[in-house]
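Take a look at the following structure, please.
Of the protein chains in this complex, all but one are displayed in their positions.
Labels A and B are assigned to the chains in the order they are written; within every chain, residues are numbered from 1.
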Amino acid sequence: MSAEELLKKAESLLSGVGQGTTRPEPNRLDVVVPASDLVAAATALRGADWGYLSTLTGVDLGKDANEIEVLYHVCERDAVTTLRVRVPRAGGTVPSLHTVHPNAMLFERELIEMFGVTVTGLADTSHLFLPDGWPEGTYPLLKDTDVRAAAAKTTGSEPPEMGRHGDRFIVPVGPQHPALKEPGHFEFAVDGERVTGATVRLGYVHRGIERAAENQTYTQNLYLTERVCGICSHSHANAYVNGVEQLAKIPAPPRAQAIRQLVACLERIHSHLLWLGVAAYEAGFDTLLMYSWRDREIVMDILEQLTGNRVNYSANILGGVKYDVTAAIAPVIRRGLDKLEERAKHYLHVVTADTSFLSRAQGIGVTSKEEAASLEMLGPTLRAAGVARDVRIDAPYGSYKQFPVTMVLDSAGDLAARFKVRVLEMLESIRVIRVILDGLPEGTLSVKFPRRIPAGETISRFEAPRGELFYYLKSNGTDKPERVKIRTPTICNWIYVLTKAVGAQMADVPPLLASIDPCFSCNDRMIVVNRGGGDRRIWTRENPQRLAGAQTRR
Amino acid sequence: MLVDIWSSFFKKPVTQRYPFERLEAPEQFRGRLVWDPSKCNGCCLCIKDCPANALELITIDKKAKQFVMRYHADRCTYCSQCVQSCRSECLRMAHDQWEPASLSRHDFVVDYGNEADIAHILEKYGTPSARATAAKTSE
Partner (left out) sequence: MRALINLLFFPGGLFLILLALAYEWADRKLLARFENRIGPRWFQTVADIVKLLVKEEITPATSHPILFGVLPVVAMTGALTAALYVPLLGMRPALSFNGDLIVTLYLLSLLTMAVGMAGWNSTSRFTMMGATRALTQLFSYEAPFMLALLGPAVVAQSWQINQIVANNRGVWLLLTQPFGFAVALIGLMGKLEMPPFDAPKAKTEIVAGALTEYSGRGLGLFHLGKGIELVVGLTLIAALYMGGIANPVEFFGKTLLLLVVLTSLHAILTRLRIDQTVGLWWRYGALVVLLQWLALIVWKGVTA
């Protein structure tokens, strides 16, 4: 079905509840919905199996308008339906959608703490992003909040008691733990070796990027968004720059788009190789870690030769790219790809045939197609369960129409399937890069781009190595954006991990965690999923020191 | 895997023995920023576009195009947006300057320009270290 047909279907499904519909862009439908009809609207779409809730955005319309607009973005293939709800700035209320979309629970908690909107029907309304000691009543994403002052007033809290919680034996993983490459805090209640409960607290690297982006120009934001994550930095840069170019209605020239896709494919290879090593390390297979990270050097060297840096490539500018694939660099890329292809094929053999490895990966974390779709997961984890969802194929943008990517699917849904899918995606990326190199369009690398972007809003979706990356951009005619909303793919996969962890063996939990390819820095959010009265505390720097001192005997 | 480990055993380790072995960075590598004062016309686009406030242009004589550029190497994110924004092509990133570590913070404040101009600036505003101390005491 084309976008037009999908949107027509959505329109008819929402005909009873909408107060006004518009088509701001060919693939977007905006429906104004009163807060009271929100659940009915979401149910209407879900009931007809139209789309998944990608995210919800809060936008402060300013002190004069005295309203906050909450946008619920539901995506189906390349069509995006946005349900727009307006609430008063102080004391606004929306009903919770978590009965319709499980992930809404997480997005709504962000809304509560960032904007001060009350969400009814949500059991756990504690902080998602912000520390526990954040001053009450201060909402960072409202335009007039002094964030610095609020941060200075944030207090720490008392550390929890170590040992047993009631009759549950709790194993903490993080914030410092050899299993984690980035900080996060998990608590697993175990009975022997079996996990009986799981809670998670993230957001240790929350940097307030969405707020910071509102104070910087569009050009400066290129580099801010790029640094949301180190390993999917180009995906963020691409999603952002695509969005800005859509707002300005100036597309980048074909050669630039092809080069962007080339770098994105290289980044995918980079990311999957890194993940392969980390996931193997979590399962205890150190040798695979060493080999895959050794081979990662090949792709990092290619990227360094092409863009000038091994991580954070900074290849994009508004309206194009900075660096060209010259006649000197193309053979270097090809040689590197040949080596990578050979290694990727070898890894495919290892992850599908090595007995000791399979004993730790096969049959663990099995997810059926229905479960994966109902939990609204994203990325290779979803594709390993057999659900065909990939933004590059569902909603191809720019050069992805000229150089299409084939979907990589597997039906087993377990850890081994995820390994297989990611290695096959590496091979697919290598193929696409070769096609791009053979058929690179001629032309300029960039076009002139204005500093002031005309007012409007747009949605930009990009398939990062971890799944769909969702950017909502709103401009106001100046050289600084009005609102930048970033929803990273990892946040959509957390509920799945916590659900699957319960009942699993403790030894399987780190590989399970690693299998969704979590990117904590992308995830600048804190999630706490309560499973029966767990403690949720945040530790400042002094607490661990004090605790360690109290805990020792000289 | 058995074949792998045995062939690795007989091959040379891939570890690069830095600092005894130093690989050359490619041409494209984004190292330290270098400014050519002769081409600059003082438009300050580089400063507007820098995401990290790493550049300052100190004007001595705008008509005669006498400037001193103060580059904060510790703030720079090496994104090369300034290189792109500059229309006179006076900025480039030196691919061979990629070991910026230093024992003192003040080595990171780099002044580019003619000798005489820089001396003039330092005299007027003090040395970077003196300037930093002055700024600190006034806070």
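One rule holds in what follows: contacts are C-beta pairs under 8 Å (C-beta built on N, C-alpha and C of every residue); 3 or more make two chains touch, one makes a residue touch a chain.
Owing to the predicted nature of the structure, the values given are computational and were not obtained by experimental measurement.
Visitor: Can you tell me which of A:F357, A:Y397, A:Y472 or A:Y496 touches the chain that was removed from the display?
Guide: A:F357
Visitor: Specify the residue from the set A:L122, A:M290 or A:L348 that touches the hidden chain.
Guide: Of the candidates A:L122, A:M290 or A:L348, A:M290 is in touch with the missing chain.
Visitor: Kindly state which of the options A:E282, A:E304, A:D394 or A:D410 is in contact with the chain not pictured.
Guide: For the chain that is not drawn, the touching residue is A:E282.
Visitor: Since one chain has been left out of the picture, which residues of chain B touch it in the full complex?
Guide: 1-2, 4-6, 8-9, 11, 13-15, 17
Visitor: List every residue of chain A that touches the chain not included in the displayed model.
Guide: 162-163, 169-172, 177-179, 190, 192-193, 280-287, 290-291, 294, 354, 356-357, 359-360, 505-510, 550-554
The rule is short, and it goes like this: only the chains that are shown with their structure count from here on.
Visitor: With centres defined as the mean C-alpha position, give me the chain A-chain B separation in Å.
Guide: The computed centroid separation for chain A versus chain B comes out at 33 Å.
Visitor: Show which residues of chain A lie in contact with chain B when the two form their complex.
Guide: Against chain B, the touching part of chain A is residues 216-217, 219-224, 226-227, 287, 291, 294, 297, 304-309, 312, 314, 317, 322-323, 346, 350, 354.
Visitor: Which bits of chain B are touching chain A when the two form their complex?
Guide: 1, 4-5, 14, 25-26, 28-30, 48-52, 77-81, 84-85, 93, 95
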